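Got a structure for you, questions after.
Complex shown without one protein chain; remaining protein chains in place.
What follows is chain A.
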């Protein structure tokens, strides 16, 4: 299989089949048979929003964006656990290496499969945002771009860590830690202005801060100057590109 030229239609069709198979294997089938995962995915941002609703109802729009960013981050970072699980525990990745499946196709399939867990929760958050009147036609393109870049950078972190750590217990611990660092500490659920100045500067180094800023601007919660918007976009793009390059360079398909 995968016999013709690298980008031929035949090759492309086979790649799509492989991605579809991985989405079924690692996403849709496990979600259908163990729907508790959907609840777990949803609970984390929902609990935070619940508290924000109780203590500061006026900040609920900001919190909804925070929840959306959290879900996207979790969906990306979660890939590290699955990759290590398939590689170390099940040895499924060894079967994939010794097969015509190209490594990029395997990784894309694994990445897309993660969306099966988060997409119902993302849909719920979008619906809540719609009910709150936060979504308009003009807000959708930037919302998609910021969330896509946020997802790609989280995925790259997940990919990179999966090549460095082989013990699934460490992965689980790290996954929680990274989710907190990327989606709870920075001004995602709350306005940046609430932070002291030094913390604001620090938070500007975190890619999710920019993803949230762009998303908040898209739905009209904050207003950014053209320069601020470009800076946020550039930082987010730079983070994503740098993390993707590092993950690509460090990922090992055939062991040396």
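The criterion applied here is as follows: contacts are C-beta pairs under 8 Å (C-beta built on N, C-alpha and C of every residue); 3 or more make two chains touch, one makes a residue touch a chain; residues count from 1.
Note that contacts and distances are computed from a predicted model.
A chain of the complex is left out here; the name its UniProt entry carries, from "ABC transporter domain-containing protein", "DNA polymerase II large subunit", "YeeE/YedE family protein" or "Ferrous iron transport protein B", is "ABC transporter domain-containing protein".
The missing chain, though absent from the display, is touched by one residue of A:25, A:148 or A:241; that residue is A:25. Within the full complex, the residue among A:80, A:101 or A:232 touching the omitted chain is A:101. Touching the omitted chain from chain A are residues 1-3, 14, 17-18, 20-22, 24-25, 29-30, 33-34, 89-92, 94-101, 106, 109, 254-256.
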